[in-house]
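A quick write-up on the structure given underneath.
Taken from a larger complex, these chains appear in their original positions, while the remainder are omitted.
Order of writing sets the chain letters: A and B. Residues in each chain are counted from 1.
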Amino acid sequence: MQGRKPMKFSEIVQQLGALAQQSSLDTVPDIDPDIDGVQAIATATPGTLSYIDGAKFAPQVQTTGASALILPRNQDLQTAATARGLAWVETVEPRLCFAQAIALFYQPFQPAPEIHPTAVVHPTAQLGEHVYVGPHVVIQANTVIGNQVCIHPNVVLYPGVRVGDRTVLHANCTVHERTQIGADCVIHSGTVLGAEGFGFVPTPQGWYKMQQSGFVVLEDGVEVGCNGAIDRPAVGETRIGRQTKLDNMVHIGHGCQIGFGCAFAAQVGLAGGVEVGDRVILAGQVGVANEAKIGPGAIASSKTGVHGSIPPGQVVSGYPGVDHKIYLKSSAIYSRLPEMHQTLRQLQKRVAELEQQSSQA
Amino acid sequence: MQGRKPMKFSEIVQQLGALAQQSSLDTVPDIDPDIDGVQAIATATPGTLSYIDGAKFAPQVQTTGASALILPRNQDLQTAATARGLAWVETVEPRLCFAQAIALFYQPFQPAPEIHPTAVVHPTAQLGEHVYVGPHVVIQANTVIGNQVCIHPNVVLYPGVRVGDRTVLHANCTVHERTQIGADCVIHSGTVLGAEGFGFVPTPQGWYKMQQSGFVVLEDGVEVGCNGAIDRPAVGETRIGRQTKLDNMVHIGHGCQIGFGCAFAAQVGLAGGVEVGDRVILAGQVGVANEAKIGPGAIASSKTGVHGSIPPGQVVSGYPGVDHKIYLKSSAIYSRLPEMHQTLRQLQKRVAELEQQSSQA
């Protein structure tokens, strides 16, 4: 899968140098294997580089098939690796270092610039330099596409869309009217940006449709996973802050304001008008109710239901979401409810007997 | 975002006349600003119209930048608005009135009728008048498309589909064989209608696929949000009633029967064979089990898990769903379970001591 030529381990260490602290090259200089790829620790084969991050994976230094390892600062692990004849480099952040190593061996598919002849591009659209517009892409009126943008096949841009430099739109995405996508964003396949928010007013005759005259803004460096949806509001904007990353099938309702550097896992859903501060993490399947406010640095565990406000930095869990420590205790007791219930009934009986004895005394 | 020319506030009031009750024009006739758009109360700027709906937003009458307001029946708000030199109109339904005001300034993008030359339309397909068929649309055999239908780019219609007058199919939708879509429906981008229901029978050799010979019916005025899916059943039909509105990523299983005027929020999922009465509201991420029955007017709070039957008009919450009032009490106690557990253990000790004393007495 990884097409590059092999590299000497010493060369890799040099290229990862900014972070690497120490390596087997310093202590056992003849351990310098050829490395032709990166692999997971459990399934690594000779000639590959892998990594160990955290105590859970430590025992695998004894069994891995990898020829070289990125290790945390841990003398025992280093000694064990050396004893097995494995090359290693030490770092305070093995996972980050491994991510950098992957990038030495693998670059994602990026088509060469071209406007495919089957694409339908409106004459008023402005395209930057070195742009790829794949087969069957549709670019409608008054769109503005930056430089080095990559628009994969079958993407549809409605009128008035703006796409910043180096942004990638994967196949079968749809970007609705007036959406503004920043630079260095990645929109994964099947995602829909800027469609109409869910705005209906109840009347005796049925639902009256509130037109959604607003638009969606994605700041620079935003990623949106597959088959997601970010809706535009009736008035104003829905905004996703710089460097925020959304996993697959995330729904962002109309008028939400999301801060910098957040990460929302798959199947998270935000109702309308939610405000989310910087660096908030929402785990999988979290749901956030209308107009909720989530402070910077807050974290919600998977499946949490968020209502009202969450203070900065708080960790919440459960449905409805409560402080994570309370949740842990309460959920542990949940499965003992039948026992508690029985104990309570027995106590009622015993107290009744005591009361009877007391009254007879 | 809103392209219309400015209108006098008096002109707007006149056009919203059916609902408006009273206005600053009646009391302070020289307050009649030019209005060039509609905005949210918190971010409105001079020259725009906004609205106040409910006590939560009332203080903003003192701070909003809007030049004109749609107000509820509230003498204090009206006096405050007049004191600030703002134009206003009173109504019993500010949100509905604001929705109508948006429509004065904004109309959604609607392409002019054409059959784009890159569309692939089967010769047996019947198309009505004033139809738009966008680039790369595929319309297969024996489809029937009504008048003024708008089929955005890259939509695929399988054979035998029917689409009613004025219905809009947004980009990258897929409509499977035999699906019947009524008039005035809106199908948002990426949604799939009429695909095979999830029907497999377990056998010792694995899953035996049950062919899904039925079809999906959407009655008039149905909206389906982005990246949703409504499946067809093995036999018979899956039916979505008139004026029912589904938000993004809603899954409707095979054979469900949904009534008139329902609203399902994002990420709701219905398993197979569910029956839902008229005007039912399901909040975000609600799940409904196989063959459940939900009575007319019932409401399920976000993330509720519905099994069995819900009587007409009941409000349910929680997992498993219970009456909302009980849920509120029970969920409030949930975070006090550790304390209850400790109290119970202390009581056990105290009762045991009393019993010992009593036996010694």
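The criterion applied here is as follows: a contact is a pair of C-beta atoms (placed from the backbone, for glycine too) under 8 Å apart; a residue touches a chain by one contact, two chains touch by 3 or more.
Note that the coordinates shown come from a computational prediction; the quantities given were computed from them, not determined experimentally.
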Entire complex copy count, 2 subunits given: 3
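Following the convention adopted for this analysis, only the chains that are shown with their structure count from here on.
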Intercentroid distance (Cα basis), subunit B paired with subunit A, Å: 26
Subunit B contact footprint on subunit A (complex, rising order): 118, 120, 136, 138, 154, 156, 158-159, 172-174, 176-178, 190-192, 195-196, 198-201, 203, 206-215, 227-229, 231, 233-236, 249, 251, 253, 255, 267, 269, 271, 285, 287, 289, 303, 305, 318-320, 322-323, 326-327, 329-330, 333-334, 336-337, 340, 343-344, 347, 350-351, 354, 357-358, 361
Contact footprint of subunit A on subunit B as seen in their complex: 1-2, 38-40, 43, 93, 95-96, 98-100, 102-103, 105-109, 116, 118, 134-136, 152-154, 170-172, 186, 188-190, 221, 223, 225-227, 242-243, 245, 247-249, 260-261, 263, 265-267, 284-285, 302-303, 318-319, 331, 334-338, 340-341, 344, 347-348, 351, 354-355, 358, 361
